[in-house]
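Incomplete set of chains, arranged as in the complex.
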Amino acid sequence: MPLSQTSEGVYAIAPTPFHEDGRIDDVSLDRMTDFYAEAGCTGITVLGIMGEAPKLEAQEGLSIATRMIRRAKSLPIVVGVSAPGFAAMRALTHQVMNEGAAGVMIAPPPHLRTDDQIVGYFRQAIEAIGADVPWVLQDYPLTLSVVMTPGVIRRIVEEIPSCVMLKHEDWPGLEKISALRKFQREGTMRPLSILTGNGALFLDFEMERGADGAMTGYAFPDMLADVVRLSKAGDRDAAHDLFDAHLPLIRYEQQQGVGLAIRKYVMKRRGILASDAQRAPNIGLTSKAIEEVEYLLSRVGRIDRRALLAA
Amino acid sequence: MPLSQTSEGVYAIAPTPFHEDGRIDDVSLDRMTDFYAEAGCTGITVLGIMGEAPKLEAQEGLSIATRMIRRAKSLPIVVGVSAPGFAAMRALTHQVMNEGAAGVMIAPPPHLRTDDQIVGYFRQAIEAIGADVPWVLQDYPLTLSVVMTPGVIRRIVEEIPSCVMLKHEDWPGLEKISALRKFQREGTMRPLSILTGNGALFLDFEMERGADGAMTGYAFPDMLADVVRLSKAGDRDAAHDLFDAHLPLIRYEQQQGVGLAIRKYVMKRRGILASDAQRAPNIGLTSKAIEEVEYLLSRVGRIDRRALLAA
């Protein structure tokens, strides 16, 4: 089932499970894939920035994506194919689409500045990978340092029909969702799926602004799925109550750099990953940080029992 | 009472009150100064980035600082004196210290990269303003794009005795507090007051890591003062309970760019400011954003009645 403009729900940003010695942990990879399906995710995104994709050899990345695609069966898998050049981007895209990926995700390279440079880059990228591959536009200025106005996103969407989804990760970003949805209502932009990132730090209001769901890696995707469901059902207070219970931990996991260590630690504590190892360069958790995470889990657990993890 | 290495508590980052037409609103300035004292603040910082200092003429900035110093009486006032050049920095410093400021705050200019460049800059700045003026080192990489390691901060503190306080605004920054306090315990750095920023987004754990308080502008400084007090008293759960009640709004106000509009709006709603006007360039609140803030206030108000504001 290919990615489309009607895709919605929670696409988990999958970390890459490693053994302590840095080898890829296939058993954890399978278990994680199963977990996401059971947690109510409607898709998985693999080989993203938080998936340590740049630390993998080309063949390793392909193996991980392929294994996940096969394991996930009907669950759509989006593969991050951002690369310094179009040759590598095209090669990986063709490989994973042949394996059954639902689509690919492309981030702009950091040197882009002007509106025309940004639109031109995606035009060339899609010439390279082919106009028939559904793809996700990643908008993440804080890390990528590329700033796209709603107008630029509209230019890309209007010019390139295979762009079916926005991974919305601007910050602040609420007004951007409203602006894009306004374009649609006015008829100046075709429909587009919008899934939000930033570790879900603003998911509560992003849903109310018109997002279709989340594409992020917070260690409780099951909670994200609940918030998306509650919000779509119009149960505003319940959505916020659940979200707010997790917010202290969401905020803690959202710390740049160290965030992945926190995420992997919690996923290990939940029994999903066998190890929270990362490949170098990496930032580990101090014992003080671990104590803080455990304290946060215990506090979240007072409201959401999924956070009550046996020691 | 000059600023010192033992200063602690909550230093409010004061916005600059404007009338709707852009003139400075002295009545609101006085009311705000009184409010901060009553809210339990132990100091005020004026003419900071969030005080729209760059939008003021030199004479206006001096007038605001002087009026606040006189109004605040015994409450110490820190004045932001960051400037593109040392001549303006020196002039403003001498003027406000003569008026009775407790100290000044200096941010590094954005072009600094290497450790030596950073240390050298502050050495020259202090040569310009004089070695006898107590000053606050502002460490705010997200906005200033200057990255200071704990080791660089130590070099500055050890080399320049008049540096008595760190406005800690790195993100993530918990380990930086721990590292600096470890330097002190090891005897490789003299004591330093550490007040934290970032809109208080991590104040709960920053206190536990060894911060002396907060220097930030969240619209409920009275709550910040409570959290600092509870944390210092060792009442961990109570500190987190109060903090967590405000976290959804703290997070919302912490949005870059639009954050000041939210802050001023809430301060207007609390009756502190007559208007939430900003000088250009500025970002205003949409009606949707206002509705979100009001919703957040009502939710915070379930726990902290100070947030229950009459319509």
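List of remarks:
Think of it as A and B in the order they're written, each chain with its own count starting at 1.
We take it that a residue touches a chain if its C-beta (ideal position, glycine included) is under 8 Å from a C-beta of that chain, and two chains touch if they have at least 3 such contacts.
What you see is a predicted model, and the numbers here were worked out from it, not measured in a lab.
Whole-complex copy count, one sequence throughout, 2 copies displayed: 4.
Just so it is clear, only the chains that are shown with their structure count from here on.
Only residues 171-172, 174-175, 178, 201-202, 204-205, 208-209, 240, 244, 247-248, 251-252, 255-258, 286, 288-289, 292, 299 of subunit B touch subunit A when the two sit together in their complex.
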